[in-house]
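Note sheet for the following structure.
Complex shown without one protein chain; remaining protein chains in place.
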């Protein structure tokens, strides 16, 4: 398919999206893995959203339908949680609530690969993954062919465009530079920060922030890109304040709390 | 019902209760939600208690009966965990072990509302919640009528008194000011700190601290109020040391560790 060159998300757009997000304080129904529940909640709280982890089949459909957005993360998937996730997606879709998929380690294991394939047939609003995950998921969309997880970011960008085109989702492939695409237009957010890879849950929590930004978003491509940019800027700022992954985590949450439409240049400097 | 004006918990009482708590190092059997397990354990460890998360039906009754106190938190309730909680409550009650209920989001969803109603019929020693939760639970006690979750703290105080009167529990309704009541006497602890609302689990961990203070307490009203005061003072101190919710969390745990009967005035200054 033909595809335009990625363009960097304008700071003015980020400022506008950040102001919208902060005013909305969206309620995010989070169904995520066992490892990252606390950091996911803390990232959402620090950034200005309201997380709620609701997992029982007796509660999930009701809550997903009244939430501002839903996050599905398959990190420690098992049968009971997968059933709850499917209920959440069905209820969210019926109620017009946007939902985001984080396909953790898709492609590496058949059980979660099958689960993610079934989930994307239910049309997620957004998908956020690293290069390997987005390539694996795009490969699955092409019929389950193998995916070279050692491919570079160019290949992941093509896979992201393909996946967006096939599913209708906004697809974010994150790494040193994040690419966010609807299949036609691609935005880039260039605020990489290597320490983040040494703190568990930063990617998973970013997916929750992506979900939060899709709540009530007039432009979903810009909303998802703004979530990536907000986390990237906060991460870059935090990296300068910290001495390693332990101090990075606290500084990252502090930065998410303090980032404002008015101080973007200072934060990203 | 008639009710006296709340009085602030005297520092001398707090000092006495804190000394008792530190000497006891109570073993707390914690049955809580998926999101806050780590911070709950760390708050108890920093404050001077010994947390134990035991969840299997094969172990819960034995352990609840030998613990110093039990905490029940319904945050991410599901059927298996609810069954374990009911076992824990039954075993604790039979053995005379005090137990505390944190009715997270009661009133918002029928499943947990029903579960909390059933639990309070088993006579908790203490209940800790925010204004909406205490009002919802009191409404449930009045027959399940709706509760206006937008009501202010005065309404929550009346609901807390009513709930205490109906259940025999010490009820703590926490917020900017915490009110702790046995239905007749009401104590207040005025050490609010807004950053706490941007760190997940501070309320849930406070409930665990409430449970810990009820272990072997000669005066349960003063014990619960002292737990609230200890957390509030540590939070106020931490707020001054921190730059946002990330650094607040570390500073809060440090403050809980360092607060002593001898330095209360310094901490609360």
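Per-chain numbering from 1; labels A and B assigned in written order.
As a working rule, a residue touches a chain if its C-beta (ideal position, glycine included) is under 8 Å from a C-beta of that chain, and two chains touch if they have at least 3 such contacts.
Everything numeric in this text was worked out from a predicted model, so none of it was measured.
Q: Quick one: say which of A:9, A:52 or A:77 touches the chain that got left out.
A: Here the residue in touch with the unshown chain is A:77.
Q: Tell me which residue among B:23, B:56, B:79 or B:95 touches the hidden chain in the full complex.
A: Residue touching the absent chain, from the options given: B:56.
Q: If the hidden chain were put back, which residues of subunit B would touch it?
A: 34, 37-38, 41-42, 45-46, 51-59, 62-63, 80, 249-258
Q: Could I get the residues of subunit A that touch the absent chain, sorted low to high?
A: Given the touch definition above, subunit A has residues 33-36, 38-39, 75-79, 105, 109-112, 197-201, 242-247, 249-250 touching the missing chain.
In the analysis below, only the chains that are shown with their structure count from here on.
Q: Please tell me the distance, in whole Å, between the geometric centres of subunit A and subunit B computed from their C-alpha atoms.
A: Chain centres of subunit A and subunit B, defined by C-alpha means, are spaced 34 Å apart.
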